[in-house]
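Of the protein chains in this complex, all but one are displayed in their positions.
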Amino acid sequence: MNRDLVKFVVLAVIAVVAPLALSGSYLMSVLVFVGIHAMLAIALNLLLGFAGQISLGHAGFFGLGAYASGILSATYGVNPWLAMVITALSVALLAFIVGFPVLKLKGHYLAMATLGLGIIFYIVFNEAVDLTGGPSGFSGIPPLKIGSFAFDGDIKNYGLIWAFTMGTVLLSLNLANSRIGRALCAIHDSEVAARVMGVNVRLLKVQIFALSAFISSIAGSLYAHTMGFVSPTSFGFNFSVELVTMVVVGGLGTVYGSLIGAAILTLLPELLRAFQDYDIVIYGLVLILMTMFMPGGLVRGIPALFARLLPTRRQEG
Amino acid sequence: MDNAYPMNIVDQLTQYLFSGLASGAIYALIGLGFAIIYNATGIINFAQGEFVMLGGMFSFFLLQSAKAPLALAIIGAILLTTLLGLLFERLAIRPLKSASPLSLVIITIGGSILIRGLAMLVWGKDTHALPSFSGSDPIELAGASLLPQHLWIVAITVVVIAVSKLFFSYTISGKAMRACSYNSRAASLIGIGVRRMVLLSFVISSAMGSMAGIIIAPLTMTSYDVGIMLGLKGFCAAIIGGMSSGFGTVMGGVILGVLESLGAGLISSGYKDAIAFVILLLILFIRPQGLFKRAETERV
Amino acid sequence: MLEILGITQRFGGLTALDDVSFIIGKGDITGVIGPNGAGKTTLFNIISGIYRQTSGRIVLDGRDVSGLPPERLARFGMVRTFQNIELFGQMTVLDNVKVGLHTKSRSGILACSFKMPWHLVEERRIAASARQWLEFCGISELADQSAGSLPFGKGRLLEIARALALEPTIIFMDEPAAGLNSRETLDLARLIRRIRASGISVVLVEHDMELVMDVCDRILVLNLGQKLAEGTPREIQENPAVVAAYLGEG
Partner (left out) sequence: MLKLRNIHTYYGQVHALKSISLHLSAGEIVTLIGANGAGKTTILNSISAVTPVRGGEIALSGAPIHELTPERIVGLGISQVPEGRQVFKPLSVEDNLELGAYLRYRAGEGKVAIHRDLDEIYAIFPRLKERRKQMAGTLSGGEQQMLAIGRALMVRPKLLLLDEPSMGLAPLVVQEIFAVIQQLRSEKGTTILLVEQNAKAALKMADRGYVLETGKVILEGSAAELLENKEVQRAYLGREKKEIWER
């Protein structure tokens, strides 16, 4: 657990120092996205990696957070912070209610139900034109402010987003190392044994689904307030799949893995700008190859790879 | 299908019913593909929709660049898609020995993205239309106007379904596939090769999917990304039908197609796709075993 | 005291259990035996809430617990182990036992995420208690190993330790000796007696007759879904119907 603390401090230092090195560059704005994606990936990982329950609809919760917060603050003049909180609580409540029937399902059926949920949200973003602006998007979302200090430049956005991201990392680590985290892993490994141990599997799954939706909604609101503009294409099925890819690439069930996965899959397309249209192909390939050859994700796979390449300490047996 | 002159409500309903039947037939074909692979392997093949897309796209490009006659282009497209289905099974599914359902979901999603991406790179993002199989003069029927292609769709679907029914009921390979899907271990104990059956299921499903993609392309156009929605709708049909590789899924497709078409006509065409997914969710919540399947008696 | 009253279970047309009744006394070690297909595992699955019986009741200390799901039964002190050990394979041995203490702690998601002081106290208590149970079962040196990497015999002990962590009043063991060698089986017998000595009733389904006859106070014999006999080990061994069911008249 102390090693986790060390990692966290190292990460925090990097997060603080990074802008000094990169300030004003284009990479700063990319790092803002890395932070948002990391929050989403960690949120999804709580569900997918820890509790073993897939969701192919998380882009929907992200989108709900972005639209609801944006609409409340821009159309109805609600204070952005308040809008963000109201939205996140409502999204969590919605997830909690929908969660009961959805999480009763298993495997492919669960994947399909969450996917359907995400697509329904996506269609609503597109079709409720009066509210959302439809396919052309919704603009004029005010930035978050503290007093008269507005989060509106790259550097300020970076600070805001990464403060939330680090908070998410810390809280998720705490959760993972607690009785709840253990119960979630237990559900993943053997649902029936977890129940026999007195874990209320059904309730816990729904609670974690709601928590995951809550974090995703916060990430969505942050996205809306920092960008000032949202449009449905950011919240489609493809993005849900990208999120799953981040979690899988980083490693199921590791908080830092999700962070790394989010970083790689956000930076990679930027680095591959020259091959713009190839990114979808690369996503597909990464997804297949990772599942086939490194099912534990980078966080586990890379050390294992080193161990195999450098057989210095051969194990007996 | 917007009409220039107002029809009376009965004619309108008939019209929706007919176009719903045609799209329902397509969903049924795609859904059968899902069900066949699911029954043989326990995998939901999220790449099924891409086979549908490939059918339409291969046909179009064979027609255009190879200047093949329509019938030949169609046969070629089915063969090419089936070949890809076979390759997909060999390269992505077979190497996974004891994978969890989660990794199987992820790998077929990966496959679907990959195929879609490659299609985009090779063929671009434009939408294309196949010519109708036999003209496009509407036919009047019971107050509604139908395109000949609608009839082609229904007819071809009926034939494909009948052939597959015969295959599964009367040929030794078909029976072996059913046996394998019921109990693959017992099947291997009497010499039925499970991997062969899995491969066969991918071959059949990709062929069926490509046919669906081909017969609908003259009506709705085709492009590299049509597979997503069509695939998902097909999956809805299969779920409604309880993942049966027969009657249930066909009914599922028809119900979905008709409800969707009625909903689009009477409520809002923008929410047409949402209607399909609301139906999907309701079925999953209320009767996850599908509408047409008796609750399984528990195995002892 | 656990009363099994007229349990019947049908699967489709098949009757797996037919009107089975018996009583498990407090502090007893009870064995359930019978040829394969007799319905022992089905009975276990019903008592532990995994199946729902077609008819009949289960009463624990005067409280009707029929049809309750396993997570509720756990809170009433009923716990079980599985024939093919169901461990949490990706977790450490110690964490497995900690899950057994789930019902003995109550911090929620928020308290855990924000590391509330009472939660930290609770975590310390959980860790201490879990180590005690590992010690009780003689596997404390394995605490930090991954449960998935344990040899079968040790896994069995871990599963028992995890179940004991619930501090149950009654523990059901489904073929605890299956897959164990004779030394491990002897150790198991000793452990079962120690469990009983700490005031917990033990019920086992078992095929190893030597073990059953050795440790059980009472034995229930099932055959073809029906109760064939009930009694002390000696009575059972001398019961001609039991001898016939086991050895066949062929």
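A, B and C label the chains in the order they appear, each numbered from 1.
Simple rule for what comes next: contacts are C-beta pairs under 8 Å (C-beta built on N, C-alpha and C of every residue); 3 or more make two chains touch, one makes a residue touch a chain.
Quick caveat: nothing in here was measured; it's all calculated off a predicted structure.
**Q** Checking the contacts here: which visible chains does the omitted one touch?
**A** When the full complex is considered, the omitted chain touches B, C.
**Q** Just one of C:Ala143, C:Leu186 or C:Met213 touches the chain that is missing; which is it?
**A** Considering the complete complex, C:Met213 is the one touching the chain left out.
**Q** Touching the absent chain in the whole complex: find that residue among B:Ala66, B:Leu79 or B:Ala186.
**A** Of the candidates B:Ala66, B:Leu79 or B:Ala186, B:Ala186 is in touch with the missing chain.
**Q** Need a quick check: the contact residues on chain C for the chain that isn't drawn.
**A** Those residues of chain C that touch the unshown chain are 14, 35-38, 148-152, 155, 175, 177-182, 207-210, 212-214, 224, 233-234, 237-238, 242-243, 246-250.
**Q** Using the touch rule from the top, list residues of chain B that touch the missing partner.
**A** Given the touch definition above, chain B has residues 172, 175-176, 178-179, 182-183, 185-193 touching the missing chain.
Just so we're on the same page, only the chains that are shown with their structure count from here on.
**Q** Relative to the centroid of every protein C-alpha atom displayed, which chain's own C-alpha centroid is closest?
**A** Located nearest the centre of all protein C-alpha atoms is chain A.
**Q** Which chain's centre, taken as the mean of its Cα atoms, is farthest from the centre of chain B?
**A** C
**Q** Can you give the whole-Å distance between the Cα centres of chain A and chain B?
**A** For chain A versus chain B, the centre distance works out to 32 Å.
**Q** Could you work out how far the Cα centre of chain B sits from that of chain C, in whole Å?
**A** Taking the average C-alpha coordinate of chain B and of chain C, the gap between them is 48 Å.
**Q** Can you list the residues of chain B that touch 2 or more other chains?
**A** none
**Q** Could you please specify the touching residues of chain A with respect to chain B in the complex?
**A** Residues in contact with chain B: 48, 52, 54, 56, 101-102, 104-109, 111-113, 115-117, 119-120, 123-124, 126-127, 237, 241, 244, 248, 277-278, 280-288, 291-292, 295.
**Q** Under the touch definition given earlier, write down the residues of chain B that touch chain A in their complex.
**A** Of all residues in chain B, those touching chain A are 38, 43-44, 92, 95-96, 99, 101-103, 105-107, 109-118, 120-121, 228, 232, 235, 239, 268, 270-271, 273-274, 277-278, 280-281, 284-285, 288.
**Q** Any idea which chain A residues touch chain C in the complex?
**A** Counting only chain A, the residues touching chain C are 171-172, 174-175, 178-183, 185-186, 188-190, 192-201, 207-208, 211, 253.
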